[in-house]
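With one protein chain held back, the other chains of the complex are shown just where they sit.
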Amino acid sequence: MLRLEAAVPEFSPVPTVSTTAAFLANVRESAGLIRLDVSLARPVPFAAGQFAMVNLAGEHSLVFSRPFSILSATEERMSFLYRVVGRGTAALAGLRAGQELTILGPLGRPFPGPGAVGGKPVVLIAGGVGLPPLHNWLTRHGRPGDLGFFGGRDGQDIPWQLLDERWQISVDERTDIPAGREAWPGRVADFAARHAALQGAQPRVVFSCGPIPMLKAVAELAAARGWACHVSLEEHMGCGYGACKGCVVPVVDDGGAGWRNATCCVEGPVFSADEIRWDRYGKPAVPLPTIEG
Amino acid sequence: MLRLEAAVPEFSPVPTVSTTAAFLANVRESAGLIRLDVSLARPVPFAAGQFAMVNLAGEHSLVFSRPFSILSATEERMSFLYRVVGRGTAALAGLRAGQELTILGPLGRPFPGPGAVGGKPVVLIAGGVGLPPLHNWLTRHGRPGDLGFFGGRDGQDIPWQLLDERWQISVDERTDIPAGREAWPGRVADFAARHAALQGAQPRVVFSCGPIPMLKAVAELAAARGWACHVSLEEHMGCGYGACKGCVVPVVDDGGAGWRNATCCVEGPVFSADEIRWDRYGKPAVPLPTIEG
Amino acid sequence: MALQLPAWWKIDPTAPFELGPRRLPGRIWTASGCFAYGLTGHDFAAPGFASPYEGLGAVVTKTVTPAPRAGNPMPRLAETACGAINSIGLENVGFDRFCDEVLPELERRGVPTVASLAATRPAEFGTMAARLHRVAGGFAHWHGVEVNLSCPNVAEGGHDFGRDPATVAECVAAARAELPDRALLAKLTPNITDITELSGAAINAGADAVSAINTVLGLEVDLTTGQPVLPRRFGGYSGPAVLPIALAKVDEIVQKTGGKVVGVGGIATATDALKFFALGAVAVQVGTAQMRDPFAAARIARELRPG
Partner (left out) sequence: MALQLPAWWKIDPTAPFELGPRRLPGRIWTASGCFAYGLTGHDFAAPGFASPYEGLGAVVTKTVTPAPRAGNPMPRLAETACGAINSIGLENVGFDRFCDEVLPELERRGVPTVASLAATRPAEFGTMAARLHRVAGGFAHWHGVEVNLSCPNVAEGGHDFGRDPATVAECVAAARAELPDRALLAKLTPNITDITELSGAAINAGADAVSAINTVLGLEVDLTTGQPVLPRRFGGYSGPAVLPIALAKVDEIVQKTGGKVVGVGGIATATDALKFFALGAVAVQVGTAQMRDPFAAARIARELRPG
């Protein structure tokens, strides 16, 4: 099995493929996180941070496919990591052996590759289902000095098997920590800020993916230290490939308004943290207008 | 396993039950006919000629359940015999082990029981998916002298396993007849008309179920000989229990118009052949009106 | 499996509530035309339910017209991917038999009843309401009338009967005048540019609530023939597919019209029903789903009982 990921160490856009895939397994990685393994009808080379639109094939397909970051892939297989939050993820959790899926991917702009971080060590900060793109980056590109942080609610919430010694773990409540593993109390961004390895003058690059409050905290941390910061935004998506404008995020713009809508699925999902107009994010972008369509 | 059928030798309405059932098997009985076996969560006692409304349980359920005559049942199991013709029957054919169904039944007026035929021998004439109610009647109530006829296109079309020596078989084309079995050429109604056992003055009662042209031919045969005739009509149904008026058939009425709409699912599906206004059946029952709802 | 009721939901839909001059036994009803006259299925059983009528606030009976109607030719139903299209054509036993046979039997069986009426002239609604009042004024289980103003093409004067606010007002006023102590509802068509003109007219003319929506015009094609499945080409579209349309219409009415709304359209589960209550509906009706499962409304009523 050729590992395709190695073929795209830096991001040079690879064509997006529409393919079918067969369900292989749902593997529980933590109380809330399930790893989905599928067998691909066609290879889907991708860069860390890219995602795929996933759906059931045939008559039970959902009206919209769902975006999921790619956790890992070979020519024949692909894995995702997800949490059941609604109709689509419930359908994934209910898949049976051999059931067919559709995959459209890879999509979106990935995290910068190792050659694009100016030789600086990378700090990866993940929460919950924000893990896949960062996990993929560290697995493919990680060098000594690169450091991962993962935050969860408690020990049950941590996908211990996926997180090797390169990952530092924090939890809100220190319960259910397996023997031989460590987890620090507190929010992951605070924990990273206090972490010994991140003190000192060494400039770093931060990659983050997770809930918006976490991303904001990470962006502030990076800004305070003058570090470059890239965040992956999990905005609602309709198409995933720029067709519908259903996934906009407010970004800085030189034009009159000072901001504009960026299309998360094609301009992102990875953005430089200082591009994002955090003050407008998650709020009505314009006074409620009188038009629809 | 108590055979419930024995409990209702004559028709005294038994309460209709709404229950779930688990898919057991789809067994091919002929080129076109599939036997569906389900395991019932609750027993559903029934009389020969009654039907059940069947659907998938849960989110993949069809907007309307589908009516199927009951082929046989025990306290724990029920069997149907069906042909794939559209969305609903295709869904049945695609069921997987353990999938849940919903069953509403028994429904409708059955064929007269053996005590209600005035001691006359019964002639049962079935075509295609019209077999289940008649098969059930003959299996439960058949006495020496009662005789079944089943018509198909060719030998492939005949569910040989279901049809024992009490059944006479006719085919349009005499191909694929298994060794040791017999099949006569021609339409089943013609075949019955010419059959040696049905000559002579002995009065009989005819039960029939199958395509409308076949039913008409059978009704004419019975009328010509002065035999009572009961037919089961497979009209389109929405609810199956009298709620929607989606299943009407034109029957003789003393009122001004000479006919009225009978509700097939509750007044039928079994009707006396001379109740049916065959001349209006399958034709617009009224000049196209200007109202809907 | 059991629905986790949202925090904002505090109402017991099987408790009585006031609707105009009448107290109805509950808020989960069956919709007109989808549960016949409320006389079917009384002996049906399901696990945990003694009958499909358990917990129902009302059965809105099949619409009856002054004279009996034979309805439209078969087929009258077409199923689509997520809904149903019907063209029953208001087949009904006629108002006389409804008064003489149906209503007394409903009373005897204790079925909470809202009688659905249609007519071709506004004054007929008054005549019918008056007779109901005479026949059933003392009944304990007859709670009200729903005037069905949502059938295109019934008017003698043209095709805008239920789409014309003035006519809607006339029909409602005629019925209201004869219904001193029963709830009066006006059932509205969604096949109109602005449903709030109708709801406003109905409420102003004295309706205690409007029922929204009746079916949406729809058509299904038989691919083999290339012809519409239904002999009259189009029919009334209902079922899960129309839920978002019904929600939009109910919201529009609630936001713009002072007056109560009974939500109907696409309700198959307790979740669906809650969406109407969230928007302010005072009760809901279950239509197409009741055809698939005679216990559909009863199940919803049970699932929505808090605690």
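So that you can tell them apart, the chains are marked A, B and C in the order they are listed, and the count of residues begins at 1 in each.
Assume a residue touches a chain if its C-beta (ideal position, glycine included) is under 8 Å from a C-beta of that chain, and two chains touch if they have at least 3 such contacts.
Just so it is clear, the model here is predicted, and its values are computed rather than measured.
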Missing chain: touched chains present in the view: A, C
Listed residues C:Ala129, C:Ala169, C:Ala241 or C:Val282, member touching the removed chain: C:Ala241
Subunit A residues touching the omitted chain (full complex): 13, 15-19, 41-42, 53, 55, 61-65, 87, 102, 104, 235-236, 238-239, 241-249, 257, 260-261, 266, 282-286, 288-293
Residue numbers in subunit C that touch the chain omitted from display: 6, 8-9, 80-83, 85, 163, 191-193, 216-221, 223-228, 233-234, 237, 240-245, 247-249, 251-252, 255, 271, 274-275, 278-279
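By definition in this document, only the chains that are shown with their structure count from here on.
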Touch-based graph of the chains, sorted into line, ring, star, complete or other: other
Whole-Å separation of chain centres (CA-atom averages), subunit B against subunit C: 34
Intercentroid distance (Cα basis), subunit C paired with subunit A, Å: 48
CA centroid of subunit A to CA centroid of subunit B, Å: 58
Residues of subunit C touching at least two other chains: none
